[in-house]
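Every protein chain except one is present and positioned as in the full complex.
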Amino acid sequence: MPERDTLVSVEHLKQYFPVSHGRILKAVDDVTFSIARGETFGLVGESGCGKSTTGRAILGIHRPTWGRVCYDGKDISRFTRAEKMQFHKKAQMIFQDPYACLDPRMTISSIIREGMDVHFSYSRQEANDKINQLLAQVGLTEDYASRFPHELSGGQRQRIGIARALAVEPEFIVCDEPIAALDVSIQAQVINLLLKVQQERKHGYLFISHDLSMVRHISQHVGVMYLGSMVEMAPSEEIYAHPLHPYTKALFSAIPTPDPDANWASTRIKLSGEVPSPINTPPGCKFCQRCPYATAACHESAPELRDMGTGHEVACHII
Amino acid sequence: MERLLEVKGLHVSFHTYAGDIKAVRGITFGVEKGETLALVGESGCGKSVTAKALMRLFDRTSGEILPGSEITFDGTDVMKLTKKELHAFRGAQIGMIFQDPMTSLDPTMTIGRQVGECLVIHQGLSMKEAQRQAIELLRMVDIPHPEERVKSYPHQLSGGMRQRVVIATALACNPKLIIADEPTTALDVTIQAQVLDLLRDLKQRLGTAIILVTHDLGIVADFSDRIQVMYAGQIVERGTTHEIFKECMHPYTWALLRSIPRDSQKGTTLYSLNGTPPDLLLPITGCPFASRCEYCMPICRQQLPPETDLSQTHRICCWLQHPKAPKVARPAELGGGMNA
Partner (left out) sequence: MNTFDLNLSDDLFTIEGCNADEGEKLLRPHTTFLKDAWRRLRNNKIAIAAMCLLILIALYTLFGTMICGYDPTKMSKEMNQAPSLKHWFGTDKLGRDLFARVSIGGRVSMLIGVVGALITTLFGSIYGSVSAFIGGKVDAIMMRFVEIISSIPYLIVVIMLSLMMNDSGVKSILLALCIVGWCQTARLVRGQVLQLVNSDYVTAARTLGVSNWKIILRHMIPNTMSVIIVNLTFRIPNYIFSEAFLSYVGLGISSPDTSWGSLASAGKENMFFHPYQLFFPALMIALTMLSFTLFGDGLRDALDPKLRR
């Protein structure tokens, strides 16, 4: 496996939230992975599996209950004030909901300007030029600068969200379900834009999504999460060609194929039941209640990620 | 085959301060008994509005079905029904499944009552009898332990289970048609697959006609018999599932199919449409897709193309079909080249 120039590493991250009656919601439970510079790491899983929480923990929005997140080799919770400001410039986020992520009372230009004002000292003219340049980069005209978010469509707003993140010239972006709320034809616009700016500026992406085909398209590495744990992690070609974990297999085969001759319904692996609650999870493998191959060992101890060669890691007792 | 539903020249407008939003602009279609029809399109194309219009689910203040629209269901003129008749008609003749199961279930009523309610109202069953039937219905939609489940409340169920309850409610009075408006959009992929399996199974067992409204071409591929692609309140292309996926001729259908990522083009630029769909507040002259179409011709901006037949079932609204128009081959990744 070639040496990767690690940009972000997540080590044994646990993110617990207290809920009522002293119970604990284990949103993220011991997750370890790393993202290389200029690489896209796709994080997939169903709702409630902790993928968004992981993304937010990396940006320091949540303080981890346990474990640490390192950026460029340094623990982000031990940053000095100056380092923290640098981190705010280097690491950015793109949100899922294009309606909630822009302040309805601000014009597009002041939204894009917000980060520039913090990290650069541009003159008025420079700032305006930069804004127009960013708007052009995301495929919008200068006319948009004076508009308000409610005058834009979902896809256009999402592109403004991207322009806001790009304005501070980051090197790492957490994309939290950036296309989930968009139409198919608009999804492609946003994905193309993300790929284009990555080629230009060599960003590292953490691409969080439940859309497996888009994740495959954009990422070099893919991690599959289930109920707070990473169940499988591999280079994306490898994981899509040879998924090992029973959950990954079921997840991949549940993607509907847009081909009437594929006979998708009869070939896919069917999973019974639904994702259990992440509150007070029992010991053992988290997937064992739905797993068709579960053995007694699966109910007793939780499997750890093991490398199956060529960087393909999987957490399962039976493999 | 027998016609179950006939819609002619359906126009729906929403009145807002800024003017009328013409959400559905004169569409005509029919549904045969026992067939599955998919309405596919992006948000705002009028697919959900069409589905709601079939049951006249608008109040005067928000949306209005414009006069001249005709909806005939199994011999009944839906547009002429009185309020009371309409009430009896909904639920008994047509079942509806909505996108968000949480909002279509009453949080203060037990599952059993919600499923049975329709039986009490439309078939005059006693509460006890309705409960007994509700258990049967819940068993039919594969809810484990239905005898206990009838006593629980919606919030005690997971999303997938709730959607099953909604399906059971829709099926309660043995409707001839079920309208499923984005039934799996709020669900996770593995749950979505379960719900689709259930619907497919029920369709075969009960022979109910289904209108499936969705934005996801993936789920209609092996589910529906016919597909209608909608854009800006109009049906731009319609045909059997095979015709739409394999022999489609409308540039918008091409675009929809091409923007689904395929294994072969990883990391490369995805095919994408420019721009956004037209503003339905403004009048549209010509073809609504013209401003985003890479094959746009001067005529496209001037006149709305008439609908023409490509086969018995395959019809399309596009100027490219005009004999004087240049022949455009279907894009290669959609198996094009031979049809030009």
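We call the chains A and B, going by the order they appear; numbering starts again at 1 in every chain.
Here, a residue touches a chain if its C-beta (ideal position, glycine included) is under 8 Å from a C-beta of that chain, and two chains touch if they have at least 3 such contacts.
Since the structure is predicted, the reported quantities are computational estimates derived from the model, not experimental observations.
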Touching the hidden chain in the complete assembly: which of A:Arg164, A:His217 or A:Lys286 does that?
A:Arg164
From the listed residues A:Lys74, A:Lys130 or A:Arg147, report the one that touches the chain absent from this view.
A:Arg147
Among B:Ala51, B:Leu177 or B:Ala290, the residue in touch with the chain that has been omitted
B:Ala290
Over the whole complex, note the residues of chain B touching the chain we left out.
16-18, 273-276, 279, 281-282, 290-299, 302, 306-309, 319, 321-326, 328
For chain A, residues in touch with the removed chain
56, 59, 61, 84-85, 88-89, 91-93, 95, 97, 100-106, 114-115, 118-119, 139-141, 143-144, 146-148, 150-151, 156, 161, 164, 168
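The definition used in the following text is that only the chains that are shown with their structure count from here on.
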Using Cα averages as centroids, what's the distance between chain A and chain B in whole Å?
31
Residue set of chain A touching chain B in the complex reads 46-47, 153-156, 183-189, 191-192, 195-196, 210, 212-214, 216-218, 236, 240, 250-251, 254-260, 262-265, 268, 270-271, 274-275
Which residues, counting only chain B, touch chain A once they are in their complex?
42-43, 158-161, 188-194, 196-197, 200, 215-219, 221-222, 241-242, 245-246, 255-257, 259-261, 263, 265-267, 269-274, 276
